[in-house]
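Only one protein chain is missing; all other protein chains are in place.
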Amino acid sequence: MSTSTMFTPTEPGTTFSSRIGGLAKARETGILLALLLVIAVTTIKNPAFLFSSDGFRDLLLTPSILVVVAIGEAMVIITRNVDLSVGSILGLSAYLTGRLFIDFPGIPILVVFAIGIIFGALLGLINGALVAFARVPSLVITLGTLYIYRGINLAWTGSDRIDPSEMPAAFLRLGTQTILGIPVLTVIAAAVLIVGAWYMKNTRGGREFYAIGSDPSAADLYGLKVTQRVLAAFLVSGAAAGLAGVLYAARYGTVNAQAGLGLELEAVGAAVIGGVAIFGGSGTLWGAAFGAVLLFTINRALPVLGIPDFWQRAVVGVLIIGAIVLDRILALRQSRKLIEARDQDHG
Amino acid sequence: MASVTAPAPAPAPDIKEQRYLDHGQPLWRRILLTREMAIIALLIAVIIVASAVVPRFGTTVTLGFLLLDVTPILLIALPMTLVIITGEIDLSVASMVGLSSVIFGVLHQAGLSIPIAALLALGVGAIGGTINGLLVTAVGLPSLAVTIGTLALYRGLAVGILGTTAITDFPRYWTQLAKDRMGDTGIPIVMILVAILAVIFAVVLHFTPFGRGIYAIGLSAEAAQFSGVRVKRTKLILFVVIGIISALAGIYYTLRYGSSRGDNATGMELQVIAAVLLGGVSIFGGRGAIHGVIGGVLLIGVLASALRLANVTSDVINIITGVLLVLSVVSSSVLAWVQSRRARPGAAQGAGTSAK
Partner (left out) sequence: MKFGNKLRTVAVVAIASLALAAGCGGGGDGGGEAAPGAEASAPAEDANLAITFLPKNLGNPYFDVSAKGGEAAVKEFGGTFAEVGPAEATPDAQVSYINTLTQQQVGAIVISANDKQAVCDALTEARDAGVKVVTFDSDTNPDCRDLYVNQATAEGIAKVQIDMIAEQIGDSGEIAILSASANATNQNAWIELMKKELANHPNIKLVDTVYGNDKDQESFDKTAALLQSHPDLKGIISPTTVGIAAAARYLSTSKAKGKVALTGLGTPNQMREYVKDGTVKEFALWNPEDLGYLSAFAAKAIITGEIKGDEGDKFTAGKLGEKTVGADKTVLLGDPFKFNKDNIDQFDF
């Protein structure tokens, strides 16, 4: 028995996945780099963009609502579904927040947060139940619930508005307060991001989301509890939208029936730009968060750069298309590398 | 000659003459007991109820306004049906409506005549559709993601070109033409165009090989490819067509409302898709029919019109649309589950039972 021809098995985590890991990391860092580039160019043109205290605060503050929603949306997209009702859930939750303060004066702010999150989770659960149990495509279901929830919002709100004077000052201050120079809302968004990203990467439950998104039938055959995970994904997405609704009320102070209109496509766009594949199975919450921040920062940067901000949506469109083309190229390269590596090992 | 007595023929077994039918069910059942007919029946029921309950609903004036309102959705729903049957989707249609509206307005303001400006706007629609189609077929990207991107891109171009101003200066002749009715019937003249297009799409989808190919692609693109259907070419053609029709809807919208704005028709894509799905087209692809889709569009239009006349606010219209959509999709799923439960204890039903 000669040892020279002994076949040393490759350890998982070295050749294949380290390369894959590298690519994935390249995606998120790519977004981060683009973000820093935009900020740098704009700050050169107008230093107040970054260096005035208002500028820095607004830069971090304004996207935080979309970041929270994008995180929830990303979780759903990773399981190969989509949640189009997040905008309507945000609107309902924001109005609920206002009404809680009006109808129950003196209610503690934390209770309002909790109620908002639970309310959003319940609405998300309805979505999840319909998708998981009725085995209906989530695009259709969440399209229907988008209409239904928005209709309920309109019916409840009427032409009423919540004015800032009707909410406690302490709550509204949350919208602009800073801790060590970082806005409170950003801290909340970052906390959600860190918890979510850790769950997705390091826990078994999180990895199962990816498995379900990559190949639902294989996941089913493997014995994963697909129904439970899908329910969980929609629950989280709804809860995130509910939380974002409370943050919206704190930030803007005025809530009417238009709150959150059109937000769902922004959230999906942010996730896609951030590297979450629309057919599930890949991408990270970090990417979605950076995508959201990038979208908002571009919006702010354009007027400073002298481009009328009307063009912002066109820029977003180009970014989305660029992102998915890039993902496709990366995926093709990755599969080619995998085939090469497989051929090498067997050769 | 040796006589070989043929053995007496065996007594003929009691074989009844086998009649092989072309279909499992008689014609009237095939036509009437379908999802599409369910929607059309619902539409008729709603019309009857609305005419009785809502004052002034059953007038030609109302009919005219109703048809004017649903025309853009109906126009786009026709090619959207074909696109969804192949298993793809196009979310950028409303943005193309806005973009073509803007291009149309800007060109007209720059001095071009209405027909020329309209033709160029249609050209923009074709270009937009080609971009969608190429990204889906040549680059191989999922149409959901691509059209979310082009939704933002085309809308962004539309808003970018005009900002938030609107061009509202159109010649009376054309804006009137968009709204004129035919004599006393109350039916707008544009319905002739819509009817022609509907007939063309119905014929193509149901009676041509191209249309059969569309169904085949929806059921299994690979099998279709190997059966000789040119999958990529078909999909590309469909995306270009839906781009042109969306541009046409944009021109109509502009003339009808007399206003060319970057955010015209925002959100219309969801209305179109909701109507198409309501009309019995399966989101998975491979199933659907034009008459069901027309029924779906008219159903939502009639509901909206009747509720508006009854002074019911738009939120209820939203809720009803959403509930109908969810119900129609869930119900087929529930029914399939019920059938699988009923079919399980033994009997193999369907074609093949010779006894009865």
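Letters A and B mark the chains as written, and numbering starts fresh at 1 in each.
The rule is short, and it goes like this: a residue touches a chain if its C-beta (ideal position, glycine included) is under 8 Å from a C-beta of that chain, and two chains touch if they have at least 3 such contacts.
In this text, all values refer to a predicted model and were calculated from it rather than measured experimentally.
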Given B:Leu112, B:Ile161 or B:Leu307, the one touching the chain that is not displayed: B:Leu307
Where the unshown chain meets chain B, residue by residue: 25, 29, 33-35, 37-38, 41-42, 45-46, 49-50, 53-56, 59, 61-62, 65, 68-69, 163-166, 168-169, 175-176, 179, 253, 257-259, 261, 263-264, 303, 306-314, 316, 320, 323-324, 327-328, 331, 335, 338-339
Sites on chain A contacted by the missing partner chain, in the whole complex: 46, 48-49, 52-55, 58, 62, 154-155, 157, 159-161, 163-165, 175-176, 252-254, 256-259, 300, 303-304, 309
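What we mean here is this: only the chains that are shown with their structure count from here on.
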Chain centre separation (chain A, chain B; CA means) in Å: 32
Partner chain A, residues of chain B touching it in the complex: 89, 135, 139-142, 144-146, 148-157, 159-160, 162-164, 262, 266-267, 270, 273-274, 277, 283-284, 313-323, 325-326, 329-330, 333-334
Residue ranges of chain A touching chain B (in the complex, touch as defined): 82, 130, 134-137, 139-141, 143-155, 158, 262, 265, 268-269, 272, 278-279, 308, 310-318, 320-321, 323-325, 328
